[in-house]
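With one protein chain held back, the other chains of the complex are shown just where they sit.
Note that the chains take the letters A and B in the order they are written out, and that residue 1 is the start of every chain.
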Amino acid sequence: MSDRLSVFKTYKLFVGGKFPRSESGRVYEVTDSKGNWLANAPLSSRKDGRDAVVAARKAFGGWSGATAYNRGQILYRVAEMLEGRRDQFVAEVADAEGLSKSKAAAQVDAAIDRWVWYAGWTDKIAQIAGGTNPVAGPFFNVSSPEPTGVVAVVAPQESSLLGLVSVIAPVIAGGSTVVVVASEKAPLPALSLGEVLATSDVPGGVVNILSGKAAEIFPALAAHQDVNALDLAGADAELAKALEIAAADNLKRVVRPQAVDWSADPGTKRLMAFQETKTVWHPTGSLGAGGSSY
Amino acid sequence: MAFEYAPAPESRSVVDIAPSYGLFIDGEFREASDGKVFKTVSPSTEEVLSEVAQASAEDVDAAVKAARKAFEKWSALPGAERAKYLFRIARIIQERSRELAVLETLDNGKPIKETRDADLPLVAAHFFYYAGWADKLDHAGFGPGPKPLGVAGQVIPWNFPLLMLAWKIAPALAAGNTVVLKPAETTPLSALFFADICRQAGLPKGVVNILTGDGTTGAALVAHDGVDKVAFTGSTAVGKAIARTVAGTDKKLTLELGGKGANIVFDDAPIDQAVEGIINGIFFNQGQVCCAGSRLLVQESIQDELLDALKRRMSTLRVGDPLDKNTDIGAINSAEQLARIRALADSGEAEGAERWAPACELPANGYWFAPTLFTGVSQAHRIAREEIFGPVLSVLTFRTPGEAVAKANNSEYGLSAGIWTEKGSRMLAVASKLRAGVVWANTFNKFDPTSPFGGYKESGFGREGGRHGLEAYLDV
Partner (left out) sequence: MADVTASDASLRRFLHGLPGVDPVGLEARAAALGTRSIKTTAKAYAIDLAISMIDLTTLEGADTPGKVRALCAKALNPDPTDRGTPRTAAICVYPDMVATAAEALAGSEVKVASVATAFPAGRAALPVKLADTADAVAAGADEIDMVIDRGAFLSGRYLSVFEEIKAVKDACRRTDGSAARLKVIFETGELSTYDNIRRASWLGMLAGADFIKTSTGKVAVNATPANTLLMLEAVRDFRAATGVQVGVKPAGGIRTTKDALKFLVLVNETVGEEWLTNEWFRFGASSLLNDLLMQRQKLSTGRYSGPDYVTVD
């Protein structure tokens, strides 16, 4: 046993590729499942939410415009970086969720694998969700999915890492950018994930991670006119209803909270929830005028 | 001597409108529970066409219960059997298309040319298309054994009464749902005729229920606990109210709402076809189209040439009797809509835009508005931002492709857009940057049952048409 005093980590938000403290200067105490102090996490304000939306909107053009191959490369890089810090996350998830080391390891491994799953999706979404339509006329007609825009997410409350990854990866795999409010009681794995993302070539602003109380921060995000969609995975029924009502002001797309087994095959539901279908028509016509036989 | 076209009216005798209609619930027509009725008039003459029932909350409940009861058997039918019902409906619509076209023209005010050549062929095609899906849902890409949602509550607008009914009912039934549909208050008749088509097709009772009524009927329907799916086409304001109503429930929601479509004309456009596209984009159905190209964005270098051509072409538009086969522009659907168009057009003038309309004589009775063009419009004008839903085109200019895209996207809506250029790479670049659900390049206002339709942003969510349109009615 060394008597060396360890260095604590100051947990910070991840916004616009940087690690700010809450503009409010507030923190709250994060404990493990037994009530032992783990760290102070930033208690984000509505203004932090607003700053995160600005960052997410700024990043949207570049991220949605990147090639799908490039996005896939970057998501895979996240998996690589997470794998490299596997032990740290196992410890954090074990503390956060009160899991044994082996169960926590299973969560982290599943989270890493989830990044790999979504990394492989980026350049296939358009092929399963889009295609040409055989319209009855001389037109080429093609439908393609396009990212919705800025998505605000209430992360699952119980599954601090796997649940989190399961809600942010599909958003960014599809080309949207995200503002996520981490699990209120277990935000540390989320805040640490920011460090992974920052070193994974994910452009600043593509993922923005806030810690604090969803009930405080999220109503402003749900009503924000520059947010395009909500994933309410971690909101309770009462909050979710209020948020969905607020979301109607600019007709955000809303994924309602549902019981989800985060370890199960995620399918494509969340991936497709933040895609818009654009259909483009263009005349074809014949090679020549008036029935030329060429 | 001028070549004047003699009147060429389509005969009204092909359609027999009853003096009154009830609600179509559980396969039978019945009066409203409280006996309330309202009149539907022909917007081109203000003639009363018929009297229809005003469905109460009690009627909504009865219709939803009938649909719920019918759902059990309908959803359990083999897909191939559901398909055959839908094919029957498609065929009967084809057989009765002339009658339905005349009826739609009478009740809506749109030209017979459009009901005959656009609405009705598309209605039949839509049923034919979704009929074919009913037994192929396993192959639709939504995983194995996708399930229907249950009872769909559907509320549709007055601009394409029967076509919007087809867009709602065909995919719902194909996927195994049953429906309660409320047609618009001002255009109830074609939906009631559709009820008769369901009867002719032998559709099991309760699978399709038609409730006529006003906004209160629609509100009761979307709020009803027994409804599993809400589909609405109409104004953005009502769409938002519906979104609030269904918040916190398990009801699946799709909304097809307003638009302020930008029609972008570059200096290398095929000018004559662009002019036709602009005309079609804003004057089709009197401009009462959610995806209308109501903002013309023209490159400054060809502005004068294009506007001259546009005005010349507008001068040949034939406004008048919707039943006349040579009429290009018919009546506005209602006095209320006409007032809204007038108010917005007046605001255009008040805000400093220049108004132009060709000389045209409007009939004395009915609701009419001449095809109108505003030049000198800026992004700040109401007529550049608000959906007018009438034959009023706002002309704005741009200098570069980047500016065109920025202006086109500078809207809370995102339903449609047009691009006119002969340069393929520019077309593709601009199309990819437009935040709109339907982009027509070198064409405009084209529709097809295989082609998904729906908006970005406040134009709503979900798609109608194509494989995408099935998703709205499946539990996926």
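To be clear about the criterion, a residue touches a chain if its C-beta (ideal position, glycine included) is under 8 Å from a C-beta of that chain, and two chains touch if they have at least 3 such contacts.
Since this is a predicted model, take the numbers as computed values, not measurements.
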**Message:** Could you tell me which displayed chains border the chain that was left out of the figure?
**Reply:** A, B
**Request:** Out of B:D250, B:D272, B:E300 or B:E336, point to the residue that touches the absent chain in the complete complex.
**Result:** B:D272
**Asked** Given the full complex, what residues of subunit B touch the hidden partner chain?
**Response** 1-8, 113, 117, 268-273, 276-277, 316, 325-326, 422, 442-443
**Message:** Residue by residue, what part of subunit A touches the chain that was omitted?
**Reply:** 138-139, 283-294
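Everything that follows uses one rule, which is that only the chains that are shown with their structure count from here on.
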**Complete:** Taking each chain's mean CA coordinate, subunit A and subunit B are separated, in whole Å, by 36
**Fill in**
The residues of subunit B that touch subunit A in their complex are 125, 141, 143, 236, 239-241, 243-244, 247-248, 250, 255, 257, 412, 427, 431, 434, 436-443, 446, 448, 450-454, 456-458, 460-461, 463, 466-468, 476
**Message:** So in the complex, the part of subunit A that touches subunit B is made up of which residues?
**Reply:** 128, 131, 133-137, 139, 141, 143, 228, 237, 240-241, 244-245, 247-251, 253-254, 256, 267, 269, 276-283
